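Supplied in structure tokens, the structure appears directly below.
This view holds just a subset of the chains, kept in their places.
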Amino acid sequence: MVRIGIIGCGYWGPNLVRNFAETTGVAVAAVTDLRPERLDLIRRRYPSIKTTTDHREVIDDPGIDAIAIATPVSTHFTLAMQALAAGKHVLVEKPMAATSRQAEQLIEEAERRRVVLMVDHTFVYTGAVRKMKELIDADQLGRIYYYDSVRVNLGLFQHDVNVLWDLAVHDLSILGHVLPVQPCAVSATGISHVPGGPENIAYLTLFFEQNLIAHIHVNWLAPAKVRRTLIGGSRKMIIYDDVEPSEKVKVYDKGISINNGTDGLYKMLISYRAGDMWAPQLDITEALRTEAEHFVQCIERGATPITSGRAGLEVVRVLEAGARSLKKRGRLVELTPPSVACSRAKIAGIG
Amino acid sequence: MVRIGIIGCGYWGPNLVRNFAETTGVAVAAVTDLRPERLDLIRRRYPSIKTTTDHREVIDDPGIDAIAIATPVSTHFTLAMQALAAGKHVLVEKPMAATSRQAEQLIEEAERRRVVLMVDHTFVYTGAVRKMKELIDADQLGRIYYYDSVRVNLGLFQHDVNVLWDLAVHDLSILGHVLPVQPCAVSATGISHVPGGPENIAYLTLFFEQNLIAHIHVNWLAPAKVRRTLIGGSRKMIIYDDVEPSEKVKVYDKGISINNGTDGLYKMLISYRAGDMWAPQLDITEALRTEAEHFVQCIERGATPITSGRAGLEVVRVLEAGARSLKKRGRLVELTPPSVACSRAKIAGIG
């Protein structure tokens, strides 16, 4: 039985409490938040869980094996480092840390302590993303041509981070998971409509060494909620629409074929192909439940999580580069040194 | 009665023939195309229209008052210049010319000859765009915050121009018409999936001197047809979805209010507003019909068209800058000298 303590009980924390409370093999031992009224809520629903406003009580509790951190990003590094230093396994909200240097230090500390460090890239555990990963790994799409995502709505304007850190983080975690390659440079543009505030609209292009492009459009000031991703491949193409109540992933047997023309070196013939559309059935288990179970399994087996610290670092590195490019209105920012080597351990289980 | 000759009878030419043939006050006198089989088609449907494979016959015909040019963009300049030099009024397909220098020369020639020079920015004449223009002019949206368009489908790969010249040209003509200001710089990214071919996916950001951003996403290799534009304003926001069979323009009473906080210089309070949605009825007259009538009216009254040569030039200048930025993977390219002064004559009639 893994005993877990949860730090931070704002918007997301209660979801962690509920999912860990309902997962076999794990018990929620303690919840901490600076605001007593947030703890009142937990006590009413879960009278057996210990609550405290002092997070050190939780981190230092020798009866606790793991810590989940759901606090503002600026506090992730300090809290996670304390927990790792105390020998706890750590699940930290995304983005993993405020800088890539911090993320690297957390990875190093976790490796030194031989504990599990996992980032809460929740979307990676949805049935939709798992199905897309499965299709791409099985080479159903052929060579990947592009990844394009729109994630906009009338959302809460953050005061401390721009919209990339708030919304594009989801897309970066998904594309980092499903694409077989890592970006090498970015270009970003955007705007802030609140004087002195961070960008509330941003466009982020990711370049790759391969002939592939990715683009993410995020916006806190849109009149409707759009969550639509297009993935184009040489064999098939996907539309993943997370707003749809069903058939979220549609696979199109559409595309082009490029043939060398017969009468010269440079002539290219393009033929167009349009076929059936297919919407595979998706696992509708709540993503956070699947993720909670995966975290417990990784602790029990000493395995590397699918959304490991390295996956979290890669996302933070792109967000940092995006912020630099934003300031220079689209100037290319290279991701050097080349992104973390993709020696990600294969994990049995979901994927 | 205006007598018009039409040069080019490929995909778009027959639409010009049909609309001018059915418009009062104008007669289609002649159609020319290099391919005799295209002319056969016209002759079968319109036996009274003269056809010829020699465009000079049409341009030099003293009985013809106006020329409409629907040929590949590389030929626009030469053909339009010949027609203007012959004293004809000219309607030219978009993009108006292959370079802004060419566009400027056409404008100068038309002014010198005192003839009408109009660019076939068809979307400007749709009921949807005219309604959006009307709403923005009446200040229904308040200050414009952003303009964001997605125009993707599985489309014909062009060999000579990139996807911006083929698809973004529509968005640039629309935003040039409905927005009260002109862009001052662009950043563009994109990719070609056909070796040696022009970019088939592109992302174009437009910067303005005002606190406004525009972005256009175009793609010839998408699994579904998307034609969706978001326009955000301080009072209201629009979603314009051209794929919808009805209610193409939706106006949302949604947004944010930014207030200075009471207790300090830097505090900003943002409040969120969500109200009704409203889809105004739109004029469903075919856009090209409205445009044909406008062209005839401008000729008769000596008026400047809504989609004048200057409007066409502005679009070409952005396309040129976009192409330069694309080559430098997002590097900012300024539109200097500042975009054509917006002394566009007000025209009674549509708009």
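Labels for the chains are A and B, by order of writing; each one numbers its residues from 1.
Please note the rule applied: a contact is a pair of C-beta atoms (placed from the backbone, for glycine too) under 8 Å apart; a residue touches a chain by one contact, two chains touch by 3 or more.
It should be emphasised that the depicted structure is a prediction, and the values quoted were computed from it without experimental measurement.
Every protein chain here shares one sequence; 2 sit in place, and the complete assembly counts 4 copies in total.
Everything below uses one rule, namely that only the chains that are shown with their structure count from here on.
Residues 145-146, 148, 150, 152, 154, 157, 185, 187, 189-191, 193-197, 201, 203, 205, 207, 211-213, 215, 217, 219, 221-224, 230, 232, 237-239, 250, 252, 254-256, 258, 266, 268, 270, 272, 274, 325, 328-332 of subunit A touch subunit B in their complex.
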